[in-house]
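Here the complex is missing one protein chain, while the rest keep their positions.
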Amino acid sequence: MTVIARRLAGHLARGIVMILVVATISFFIVRNIPGDPVAARYQKLLEQGMSPEAAERATAVMYGFLPEGTLWQQYTDYMAGLFRFDLGVSVTHPGSPVTSVLGEAAKWTVLPVLAGTLLSFLVGVIMGVYAAIKRSGKLGDFLAISGSLLHGVPQYVLALLMGAIFTTLIPILPQGGTADILFEPGFNAGYIGSLIEHATLPVVTYALASYGGWILAMKSSVVTVLGDDFILAAELRGMRRSIIFRYVARNAILPLFTILALSLGLLFGGAIFIEKIFNYPGLGFLLIDSVVNRDYALMGGAFLLITAAIIVANILADLFYTVIDPRVRSGEEASA
Amino acid sequence: MPGQAPGVRIDGLTVVYKTPAGELPAVRDVALTLEPGTITGIVGESGSGKSTLALSLLNAVQPPGRIAAGSVDIDGLGDVVGLRGEELRKARGKHVGYVFQAAQNSLNPLKTVGKQVLDLGRSHGVEDLRGLVRDARELLGRMGLDGARVLDSHQHELSGGMRQRVGIMLALVLNAHLVVLDEPTTALDMITQANILKIVREVHAERGLTTLVITHDIGVVAEVADRLAVMYGGRLVEQGPTRQVLGDPRHPYTKGLIRAIPRLTGDIAEARALPGRPPTLTTVPERGCVFRDRCELRMDVCDTDDPAAVAHGDRIVACHAVKVREHA
Partner (left out) sequence: MSSAILETTSTAATMRRNFWRGVWRVMKRKPSRLVGAVIVLGFTFMGVFGPMFYPEVLPRDTSQLYAPMSAEHWFGTDGQGRDVLAQVITGSRYVLLSALVTAVITVVLGTAIGLFSGFKRGRWDTVLMRLTDMKLTIPGLPLLLVLSTVWSFGSALEMGLLLGLLGWGGVARAVRSQTLSLRERGFIEAARGLGLSTTHIVGKELLPSMAPYIAMNMLIAVTGAVYAQVGLFFLGVLPYEADNWGVMLNLSVFGGGALTTTAALPYMLAPLLAILLLTLGIVLVVDAMDEIFNPRLREE
């Protein structure tokens, strides 16, 4: 166990440092914006007839630190708030703390991105195996080329093309939003059907955008494993094709699981373009909105959340690899 | 049970590899007989085609190579060159055991040895899987390992010598009586090397096997083999009983090879390296003797005619010069 524990401790320490660094960056961006939004807000509240004390308190609630006071004081206040999961209050969502705005948006990001990731992983891995086995034939060429193309094209190009095809030229899918307003939100068939209908385009686009990477990764992994000695050895021992196939598949997919774990880090910030294009109110959409409206507390919070997810996924990916690969895991036996 | 040991007759075997320059022979017109119950050693430098020859015994030459001509007739199996699909698969492992080069990783890194024994059993329709595992454990114990522990280990937890013994176990556990060992001791330290060779000899005798050992190390062959075949540029240039070949080499290549070994006693300067380099797939001459460029006995006929393998008593030598001398 010691190896895993030591690894975990090291990763956690590094992860916390990273998150602090990112928080510091977002603090200084908010604090040092030309025109000082914190002071401006305070000023505005005063002009609206608020008493200086009340205005100060309102501003502090919004940004997590007092408009006056030294930089250091503001910084420690902000960081202390962070540890209480207090990220301030959003300007554009009056009265709502940033955390609850983020929580509301997160559900519209996490589920579609998760669905898209799993879908593309599944299809990409299977197609990758085919691309590897048929690599000298036409089918293999086609799969590899289509993979490289989809992998190389930026997400927004794909999303715009998908939108142009399925909402403009052949309008069979809704253009944006999460569900038709005709339906009462809740657990009823109409609403859920509409939810799925609206999620189709974002999910499929996200899946297409990541599919190329999976197929390329799986193909090269399978080709590498096929060239390994133990596959030839298994053949020479007269192992059944189905068993050899399993040997190849398991060994080839192992490195991909790590990439999968890493890509789950994109759960919160991976679909910015897609959300914007399909008008889907997830975290990416929120981040863009907060930037456009200069809602700095919200912006900092969203950025922090998106980055923290990636850091956590990095840690999980490494631990996961330690668990599934006996070669890494055995370090523990040697040292125990 | 020595009666079970099969004999093997290789005849006219030619293996070609497809290259941009056309199909080039890696093994050309090789004839070799493995008598039942003997250990035969094939010696050659890397690139001489010895591993390709070994793979031909299981009809397992890897693309872009293929067996272009000849036959490999194994008692109880028939001509394996003609075997296809399931028939071929079942012959591998069950009739012919193949032990990989020690330096190679011949085990699935993600599964324990025991699970791979079970996979092997299932592949060959073994009903008594418990019995199979017991056999595996005993075989490993016979080779001086803690069988139960090894079966529970992954490849990376085993040393080179242990892996090699596991490889031998996997080749024997299905009761194959023809065993091919490809560079069984390469990349092992001297002590382990000696150990493995001892095991090979003992297991061979106990189980009544026919064994083929492929190596570049004459020492290995001298240690274990009853008969010795020397390979050069895809051809068998000389074969015969090991002692005779080593004590009185006839072919100029064999002579050069033996002269290149430093003796424990005597002057080290007496060891002389063979001048020149062995041919590769692309530099093997199309016509004439493959060895002529490095040969001190070269004659005009060597440039045009490939010397036929001629039997001289127990010995078979493919050399124009030797033939001339014998007949003179």
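As written, the chain order gives the labels A and B, with residue 1 at the start of each chain.
Keep this in mind: contacts are C-beta pairs under 8 Å (C-beta built on N, C-alpha and C of every residue); 3 or more make two chains touch, one makes a residue touch a chain.
Note that the coordinates shown come from a computational prediction; the quantities given were computed from them, not determined experimentally.
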Touching partners, among the displayed chains, of the absent chain: A
Hidden partner chain, touching residue among A:139, A:172, A:292 or A:323: A:292
Option touching the unshown chain, where A:96, A:146 or A:175 are the choices: A:175
Given A:167, A:220 or A:322, the one touching the chain that is not displayed: A:167
Positions on chain A contacted by the hidden chain, ascending: 18, 21-22, 26, 29, 32-34, 148, 152-154, 156-157, 160-161, 163-164, 167-169, 175-176, 266, 269, 272-273, 276-277, 287-288, 291-292, 294, 296, 299-300, 302-303, 306-307, 310-311, 314
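Note that only the chains that are shown with their structure count from here on.
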Geometric centre distance via CA averages, chain B-chain A, whole Å: 55
Chain B residues touching chain A - in the complex, by the definition given at the top: 55, 58, 60, 62, 89-94, 98, 100, 104-111, 119-120, 122-124, 154, 156-157, 167, 170-171
Chain A - residues contacting chain B, complex: 228-230, 232-241, 243, 247, 250-251, 254, 325-327, 330, 333
